[in-house]
Structure formats: C-alpha cells, structure tokens
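Of the protein chains in this complex, all but one are displayed in their positions.
And then chain A:
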Amino acid sequence: MSGSLLSFTRLRAQFVKEILSILRDPRSRMVVFVPPILQLLVFAFAATLEVRNVDIAVYNQDAGRWSHELVQRLNSARFITHVRRVDSQRQLHELIDRGEVIAALAIPVDFSRTIAAGGSGSAQVLVDGRRSNSGQITVAYLSTIAAEVGAAVVPGAQAPNPVVVRHWFNPNLVYRWFIVPGLTGILALFSALLITSLSIARERELGTFDQLLVSPTSTPEIIISKSLPALAIGTLLGLFMISAGVFLFGIPFTGSFGLLLASLVLFILSVVGIGLMISAVSATQQQAILGAFAVGVPAVLMSGFATPVENMPVALQWMAQAIPLTHFLVIVEGTFLKTMPAADILANLWPLAVIALATLTLATLLVRSRLQ
C-alpha cells in the first residue's frame, strides 16, 4: 500500500491542500484573478496597431482647385484629428521635429496647374521616422486619399487603382479580432506559469517541502497534485477569455470548440511542466516569480503573437517550435476566424502533446534530483 507509486488518499489530501493554498492566499488570488481582467481591458481597448487620432501638417503653396480638394479630404478623414496648416517649409519641419504631427504634406505651387494641364500632380509627404510603424500606416492612408483625388480628376474614367484589396477572415481588419484570441493563450500561460512556479518554492520557504518529502508520497504524486489546480484554473481562465471574445467583442467563432478545449488543456499542461521546473530549482518565491517572467516574456515575444515567426532567423524559428504558445496561437486564431480544419489543428496539437510530456517528465526528474 504505502510502497505504491500512486495512492488516491495521498493524492486527494495533496490536491485539497494545493487548492486551499491558492484560494486562501490573498496574494495567489491576486495573481490568478486580477491580471487577467486588467489585461483583458488594457489589451482590448488600449493596445491597438491601427493609426487613429493623429495630426497632419499641410504646407499648401497652391491656391488651385485640386489642392483644395485634397485638403478637404484630409479634413474629413476619420483617422486625422487636426489638419495643421503651416506657411513655410521650416514650420513643417519643426512640427515633425517636436513630434506634434506624424506626417506632413507639402503641396507645390504648380500642383493644380499640372493636373489641369493633364499631367499628374505630385505632393511631398514627410513622415516621422521615429514612429516608423504608425508612420508607414499613415502613408498608406494618405496614398489612398491621394488616389481618390486622382479618381475625381477624371470622372467616369477608370479608377486609378485597379487592385481591390479584400482581407479574408477579418474583412474590416478589426484589430481586436486578432488580439483577443491571442490573449487567451498569453493569459492562460502566465497564470499557469505563476501558480506552478510559486507552488514548490512556497513550500520550500515554509519548510513544508521537507515534510512532504519525508512522507510516503512519491514524486509523481507531488507533480500531479501540483499540476491539477493550475490546470483547472488555467483552463477556466482560457474559457473565460474565449467567451469574452465571442460574447463581449463579437468575434466570429467558426471552428470546433471541442478541439480548442483539448488544445487548451494540452497547452496548459505543457506550461505547468515549465512552471514546475522553475519552481523545483528556485529556493524562494521571489526567485520563482523572476524565473517565471524570465521564461514567459521571451516565450510570448517569440511565439508569433507580436511578430511573425517566419521573420525570425532560422535558429530562432526552431526554438519557437519548442514554445507551447506558438502552437496554441495558431490553433486559437484559426478556430476563431478561419474555421481551421481538424487536420490542421491536429498538426499543431501533437507538438503540444510532445512538449507537455517532455516538460512534465523533466519537472519530475528535477524534483527527484533535488533529493540527491
């Protein structure tokens, strides 16, 4: 009986202890419940890659009809808050230097005249290179407006831009549709990572870990009992985020819920393994938290959430394959917007299973090796 590797009585006692330790500890409760809600609000409403509420400077040297038309269109563009009219090239530069405008348009004296003569008018665009990303998007917006003016020049003629861009899966390019599903993975990652990385370190600080090690309980039991609460909480958080995506933000959920749930569970299991490894080597809770962030933040950056995995050097691309979040992001984004077929999900599911198996085994070995 006592020699067995797994005992239900022992497991139950430890599971109850773990759950109570998390729920009765105000700090653990904070770690578990507050950041998800805060991040949901911050990411969903504040963090956006769209360009909005910017100012544009215009130095219009032309008094003609077409420059007037162009400025009118800028005035009515929704992404621009103010169009700042200036009277010299110097003022234009100053506004950009001081960061008051993100881009400036200089319209030459002969702009309308050239167009009236049948030529193509050209205007100079200056962009603040310090904000390169937003700047590029602004330039794209400005080109669209310029193209529209061009279309008005020759009414009835062919539109100057024959290419019509159609964005699949997210036709209006709503940024939240992209970010909220990704957040599901990131939040579940950090909660599971923090809960598990604190769990052994906390016991080590209290001295109860020695108490546990001298009891007949086995290492697999310790790992299981410490995995289950994190698994339960991580899964619930993931589901909470998914339902927030569907019901609060109205993101189309087109794929299979069952497969997504299975992926979520496997994803969290693999994270739990990483968390327990961190915990096994940490002497204090402080070390454990630092460890969790030292692992968690690069994992998010390399997972493809912020930048595409394909843009990274080949070596890092390989490393990215070992990060559970990389695979889970593909699945969760695919399930939300793309109706990803089961075969494609499975292609990302088996790496998750392999990672989970590897991390949990390593965690068990690490806990056991601490006995040496």
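In the analysis below, a residue touches a chain if its C-beta (ideal position, glycine included) is under 8 Å from a C-beta of that chain, and two chains touch if they have at least 3 such contacts; residues count from 1.
Throughout what follows, contacts and distances are computed from a predicted model.
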Hidden subunit of the complex - UniProt protein name among "Multidrug ABC transporter ATP-binding protein", "Fumarate reductase subunit C", "Formylmethanofuran dehydrogenase subunit C" or "NADH-quinone oxidoreductase subunit C": "Multidrug ABC transporter ATP-binding protein"
Selected residue (touches chain absent from view) among A:208, A:254, A:339 or A:361: A:208
Identified contact with the non-displayed chain, of A:12, A:52, A:65 or A:85: A:12
Interface with the undisplayed chain - residues on chain A: 1-4, 7, 9-10, 12-14, 16-17, 20-21, 24-25, 206-208, 210-218, 371-372
